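Let me begin by presenting the structure, written as structure tokens, before commenting on it.
Of the protein chains in this complex, one is absent; all others appear in place.
Order of writing sets the chain letters: A, B and C. Residues in each chain are counted from 1.
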Amino acid sequence: METITLEDARRVIAAAEEKAAEIGCPMDIAVVDAGGHLKSHVRMDGAFIGSISISINKAYTSIAFQTETKDLAALTQSGQELFGLSDAHGGRLVIFAGGIPLRRGDDIVGAVGVSTGTVDQDQQVAEAGAAAF
Amino acid sequence: METITLEDARRVIAAAEEKAAEIGCPMDIAVVDAGGHLKSHVRMDGAFIGSISISINKAYTSIAFQTETKDLAALTQSGQELFGLSDAHGGRLVIFAGGIPLRRGDDIVGAVGVSTGTVDQDQQVAEAGAAAF
Amino acid sequence: METITLEDARRVIAAAEEKAAEIGCPMDIAVVDAGGHLKSHVRMDGAFIGSISISINKAYTSIAFQTETKDLAALTQSGQELFGLSDAHGGRLVIFAGGIPLRRGDDIVGAVGVSTGTVDQDQQVAEAGAAAF
Partner (left out) sequence: METITLEDARRVIAAAEEKAAEIGCPMDIAVVDAGGHLKSHVRMDGAFIGSISISINKAYTSIAFQTETKDLAALTQSGQELFGLSDAHGGRLVIFAGGIPLRRGDDIVGAVGVSTGTVDQDQQVAEAGAAAF
């Protein structure tokens, strides 16, 4: 029942690291499998310890709701219909950019999560990772 | 004291499932007893794993505050008097629609929680479940 | 990426319930998918609320270590090599009988967990459930 191999995860992480280096922002980068469980994580030198769990949780959230985390941002603002979503699941949900599903055909078989930079930087690096999958 | 039977919970879930199928949105559906403890849960095929705990927590929240979760939304927005409520209980509270108390006469004897769709869909399916109680 | 359907889970639960009724011990019964996430749960009338999470965690543990939970009992006693295992994972591991993997050919695609009775009763009911898969 492997959905994503370690080799897949490393390819995604390598591409994300390359982009992070290119933009000059060290990152926590995590890849999870289709069940949302950690397959691999790296904390680049200088990336935040506070972003360890956020990178993992961004990837988890992408599996949990089958979506990019950036698409949750608008829906969860005060006054919007999912306001409070991030509080409703034991502190594991992230509702801003940087988590992206990894697809094989029509199936989501894993996800990548990136954290430490601005959300734009996180998203850019996650996209570079996802593109290598 | 049994507050709700498994047969009750199954009748509520069956009605909710039927409505979910009718609107074409697979759901996580949970029923809790008067103490807020899980009586039964189903994750329909295609429903989100992130919605397992949210469906359970919607039902829990309905017991915890003896209310539909939708009625907490206005009170907890930024600037309103209960802003922050959803942070205040270990990640178990849900402040948007989809959780409804189950009443026997004047007593709340259980609750149903539904998650995966839009909040309107969740509420509609939870109402169908509650109506069957 | 469904590994087990709700219909599968219900068949397992129905067989477990039947056995529980036959031996006169109401049970919490949970089925999880290959990722260890809850697919369905029932608490039979009279089963313990303390056993809600234990039934779910027995099924989770069977996925987490690809084993029946009863096979962890001997290894984790004081003086044995895995003593302390149950403390090492945030309170989610169960190291006594009642959790059994569900297999499709060589793959573990889910698991069933049962709790409320003696461990012998829990195991007997879990086996009845697994046999129906």
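As a convention for this text, contacts are C-beta pairs under 8 Å (C-beta built on N, C-alpha and C of every residue); 3 or more make two chains touch, one makes a residue touch a chain.
As the structure is a computational prediction, the values presented were derived from the model and not from experiment.
Student: The chain left out touches which of the shown chains?
Tutor: Output: missing chain touches A, C.
Student: Can you tell me which of C:I29, C:I63, C:L102 or C:A130 touches the chain that was removed from the display?
Tutor: Here the residue in touch with the unshown chain is C:I63.
Student: May I ask which residue of C:E18, C:D87, C:D107 or C:D120 touches the chain that does not appear here?
Tutor: Answering carefully, the residue with contact to the hidden chain is C:D87.
Student: When the complex is taken as a whole, what residues of chain A touch the one chain not shown?
Tutor: On the chain A side, contact with the omitted chain comes from 2, 5-6, 9, 35, 37-46, 49, 52.
Student: For chain C, which residues touch the unseen chain?
Tutor: Its contact residues with the unshown chain are 35-36, 61, 63-66, 78-79, 81-85, 87-93.
As a working rule, only the chains that are shown with their structure count from here on.
Student: Tell me the angle, as a multiple of 5 degrees, of the rotation that maps chain A onto chain C over the C-alpha atoms.
Tutor: Rotation angle between the two copies comes out at 180 degrees.
Student: As a quick test, compute the distance in whole Å between the mean CA positions of chain B and chain C.
Tutor: 25
Student: Return the distance between the CA-based centres of chain A and chain C, expressed in whole Å.
Tutor: 31
Student: In angstrom, rounded to a whole number, how far apart do the mean CA points of chain A and chain B lie?
Tutor: Whole-Å distance between the two chain centres: 28.
Student: Return the residues of chain A touching two or more other chains; collapse runs of consecutive numbers into ranges.
Tutor: 35-36
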